[in-house]
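Note that one protein chain of the assembly has been removed; the remaining protein chains are unaltered in position.
Coming up: subunit A.
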């Protein structure tokens, strides 16, 4: 599964999104549920899902879906290749 799909699943679960919102429309302080508490829950869920440690400054930078994808790639997370 691609990183983006896994991450979107994390967003959907934490923020209780429907499938209608596009990735590009997801914005901190604008998307319902993505308030300060939502942001903190998202970071924790991302750390659990991708087995990474996200530092304070990195966490505070995440204000779009795209920013979260870039951060995870920077931390070495890769798209999973399907099992043979």
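For the reader, a short list of remarks on this structure follows.
Rule of thumb we're sticking to: a contact is a pair of C-beta atoms (placed from the backbone, for glycine too) under 8 Å apart; a residue touches a chain by one contact, two chains touch by 3 or more; residues count from 1.
Assume contacts and distances are computed from a predicted model.
Per the UniProt record, the chain missing from the shown structure is "Acyl-CoA synthetase (AMP-forming)/AMP-acid ligase II", taken from the list "Spore germination protein", "Glycolate oxidase FAD binding subunit", "Acyl-CoA synthetase (AMP-forming)/AMP-acid ligase II" or "NADH-quinone oxidoreductase subunit A 2". Residues of subunit A that touch the chain left out of view are 28-29, 36-37, 39-41, 43-44, 54-57, 59-61, 63.
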